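Below: the structure, in structure tokens.
Only one protein chain is missing; all other protein chains are in place.
Take a look at chain A:
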């Protein structure tokens, strides 16, 4: 910083100071806008619920906000464009209708001046509209990812809660099962059965993926329960005769919600990548359904001649996973501010 800069900064600070002094001088202290010093005092005494603190910390995380914006955008684009479950969308082409190829199936999307053209993402080898196909794939991948997150959350939380609360044989039994499943890499256990389950449709496939990815969450929730069950509020609940069921769900579980939400978010982004990887190995979503991974797998030999068939679904996978990861990071910071705080 040059001396000149320094002077300017000092003068600005003094102007601010004098303004504040003026304010506090000519108005009654109780109705005045508080000075910086007073704000600090007010902030420490103002009542804020835990939820509000978490919300405030979350909305300070710019990456997480950008992630939410991106995810919402992708959601709206995917579900409004080609419609969903019989509802029509604004895009006029179907993902499974063959058509003559227009200009070698090249993308007609132009950014400046912005126009979608006939086939914004191009056409695949059979002449199907690739925008509709990608949107359909995005829908499937999103549905699968959220079901996987939900199933993994329910199983992982239940197993972790029961093991952590009851200890003893229940814990030994449940945690050994967890160890057994953790021993097998997720891709491996999923690949072994996915091929069969996937033929039954995307919902059974998604539920199955959830059934093999809950282990990490179970371990985390158990850890939380082990420390929370020794707390005084659990003891007092016991002393007034609350049932185990009530203690677990009313008293302990709400305190572990941070861990559960954060790792469910990360499970969702993991699920997107797992589904695409399995579909790539030919063990995932099967026709007539399509997913982003399947679209890439179908067109993997097209990279040299028709790179857009390979790049568009990839861009959507990255977009979704990136958005979810950033949201997860923001949630982690919001629920556990200790992790990022630095005293220097």
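Note that a contact is a pair of C-beta atoms (placed from the backbone, for glycine too) under 8 Å apart; a residue touches a chain by one contact, two chains touch by 3 or more; residues count from 1.
The rule is simple: contacts and distances are computed from a predicted model.
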{"item": "Choices \"ATP-binding cassette subfamily B protein\", \"ABC transporter permease\", \"Acyl dehydratase\" or \"Thiazole synthase\" - which one is the UniProt name of the chain not shown", "value": "\"ABC transporter permease\""}
{"item": "Identified contact with the non-displayed chain, of A:91, A:165, A:310 or A:335", "value": "A:310"}
{"item": "Sole residue of A:125, A:237 or A:273 that reaches the chain not shown, by the stated touch rule", "value": "A:273"}
{"item": "Contact residue for the chain not shown (choose from A:53, A:72, A:126 or A:184)", "value": "A:184"}
{"item": "Chain A, residues in touch with the chain not shown (by the definition above)", "value": "1, 63, 176, 179-189, 191-193, 195-196, 269, 273, 276-277, 280-283, 293, 296, 300, 303-304, 310, 314, 317-318, 320-322, 325-326, 329, 339-344"}
